[in-house]
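Note that one protein chain is taken out, while the other chains of the complex remain in position.
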Amino acid sequence: MLYGVGLSAILGLLWLTLSGNYTLSGDYPLIIMLGILSILISVGITLRMRILDRETVPIVRAPHLIAYWAWLGGQILAANISVLKLIMRPDVDIEPRLVRVPVDLRSGTARCVYANSITLTPGTVTVDVEDDGYLVHALDKSMTDPAGFAEMALRSDRAADGQRTSEDGENS
Amino acid sequence: MYIFNFIIALGMAGAMAIMLSRLFAGPTLYDRVLAVNSFGTKTVLFLLIFSQLVGRGDAIDIALLYALINFVATIAILKFFRYRSLEIALAQMSLRRAVDDSFGEDDEPEDQS
Partner (left out) sequence: MSAMEVWHYILLAISVASMTAGLVFVLAGAIGVIRMPDFYTRMHAAGVTDTLGAELIVLGLMLQSGLTLTTVKLALVGLLLFLTSPTSTHAIANAAHKAKLKPQLKRHRPEHPADRGPEERKS
């Protein structure tokens, strides 16, 4: 129920942004009715596909995910500048690496956020997704720092699932 | 400000031209797909600046649509060149992938009989 209302609210905001009709005269009531109808149909299709869960509509974890994005923005800035230096050197001097990063995350959302974060950070791209690890291609040897990957994994795990409790087990 | 936006748009067009040269030169298929995808991103940015230049908000909607079509086209091209068909649903791909992997082990035969 919460996810249905949340998805309707998000779709309604999207529709209002893209249509930009805020008056109630002339033909606009009809257009607004059509908008409400299309939102209801979209939510109905989502219900029928049975994908209306916390993974599709991550509104509960949204503040944490946005805070994580802010941290990721800083990382992206730093990585962009280092990649820019590598690219614009007068003589190209790179040493590409293909490394396997171990992954121990609790949910699919956390895995998705982690893999996308690795790809978004310039210099590292997730090439293959396996059950217990990602295959990551790095532009230079200096970008395959295990501590950096571990911190990103910890933060994405916390953003998607909250703090680890003792029941989850500290087996990382 | 108009002049500045015009210069930025020109620079974006230059970047698009460079990306087109990679599209024609790219040795593998994946270079070309990458060039098309990156070209699409630059086109979206160019359209955004263009809408500011001519003062028409409609171009932003076109840019939004172009971004969506660019993403879907990249995925569709890759899917077609991997499976040579667009008929397989995405949900069945994991099943198909198992078949692919069993075919892929031809160079290392496992049965020692």
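The chains carry the letters A and B, assigned in the order they are written, with residues numbered from 1 in each.
The working rule: a contact is a pair of C-beta atoms (placed from the backbone, for glycine too) under 8 Å apart; a residue touches a chain by one contact, two chains touch by 3 or more.
For clarity, every value in this text was computed on a predicted model and none was experimentally measured.
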| item | value |
| --- | --- |
| Chain not shown, its touching partners among those shown | A, B |
| Subunit A residues touching the omitted chain (full complex) | 14, 17-18, 20, 76-77, 80, 83-84, 87-88, 90-98, 115-116, 119-120, 122-129, 135, 137, 139 |
| For subunit B, the residues touching the chain missing from this view | 1, 4-5, 8, 11-12, 14-15, 18-19, 21-22, 28, 30-31, 33-35, 37-38, 41-42, 44-45, 48-49, 52, 57, 60-61, 63-64, 67-68, 71, 74-75, 78, 81-82, 100, 104 |
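The rule is short, and it goes like this: only the chains that are shown with their structure count from here on.
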| item | value |
| --- | --- |
| Inter-centroid spacing, subunit B versus subunit A (mean Cα positions, whole Å) | 19 |
